[in-house]
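Every protein chain except one is present and positioned as in the full complex.
Right, chain A next:
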Amino acid sequence: MIIFDDVHKSFGAHEVLKGISAEIAKGQVVCLIGPSGSGKSTLLRCVNGLETYQRGHISVDGTVVDAASSQVHAICTRVSMVFQRFNLFPHRTSLENVMEGPLYVLKEDRKQVRERALALLNRVGLADKTNAYPASLSGGQQQRVAIARALAMRPQAILFDEPTSALDPEMVGEVLQVMRALADENMTMLVVTHEIQFAREVSDNVLFLDGGRIVEQGPAKELLRHPKHERTKDFLHRVMHPV
C-alpha cells in the first residue's frame, strides 16, 4: 500500500532521511517511533507531498509520490493526514470542516456529503458539536473533528503525526479510542507516536527511527518487548520511565 524505497531527504546540507526503506500493507497499522529530530514528521510529510524528497521512491498504491508533479493533489485525496496541532479551519464549524474536502475538492453532492459528515461526527462522538467552532471545543474534541475530516475524504490510508502530544492527559484516551476503532476496521494507518502502550496494543509493526535511519523494525509486540538494538532499548526506556 505505502512503500518507501531508499528515501533520502535533505534540508539544504542537512540530511534528515538517510535511506528509508519500509512497506506498509493494506489494512496495517504501523507506528513510527524515535527521538525528537529523528525525521519522523518529515518521513510522514513526504508521503502526502507536504515535503519533497531527493532520492529514492515513495509509492502509494502503486502511484509514485512526487511533490513537484501535479499528481500530488490526487495522492492527498487518497491519503489523509491528522496533525499534532489539529489544524482545523477556525472560521468553519465542525460540520463545515468535515464537509470541506468532499464538497470542494471531490465536488460531491452537498446533501450526501452532509449526511456522511454528520455520520462521521457521530462516529467520533461529537454528534452534539456539529455547529460548534473549533475555538469552542476542547483539544480532544478538535482532534476528533480532525479525524472525521480526514475520514470524510474516504482515504485509503491515514497519516497521524503525534495526534495526542498536544493534548491534556485526560483527553488522550478519547482520541486513541477513535484511532483504535479505525484500526479495528482495517484502516491503513501510519502513526507517529510516543504512546508506547497504544503502539503495542494496536499496531502491527513498529519502525524505530533514529538519526534519519530505520534502526529497527518488526512486529510491535516483539520490538517493543524485546528490542534488539541498544539505541532502541535506550529510547524505549527513556519514554517509559521519564524520571
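Following the convention adopted for this analysis, contacts are C-beta pairs under 8 Å (C-beta built on N, C-alpha and C of every residue); 3 or more make two chains touch, one makes a residue touch a chain; residues count from 1.
Basically, contacts and distances are computed from a predicted model.
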Chain not displayed: protein name in its UniProt record ("Putative glutamine transport system permease protein GlnP", "4Fe-4S ferredoxin-type domain-containing protein", "Transcriptional initiation protein Tat" or "Formate dehydrogenase subunit beta"): "Putative glutamine transport system permease protein GlnP"
Residue, one of A:K26, A:R55 or A:H73, that touches the chain absent here: A:H73
Residue in contact with the excluded chain [from A:M81, A:A157 or A:V192]: A:M81
Option touching the unshown chain, where A:V105, A:A127, A:A181 or A:M240 are the choices: A:V105
Hidden partner interface residues of chain A, rising order: 48-50, 73-74, 76-77, 80-81, 83, 85, 87-91, 100-101, 104-106, 133, 135-136, 149-150, 153
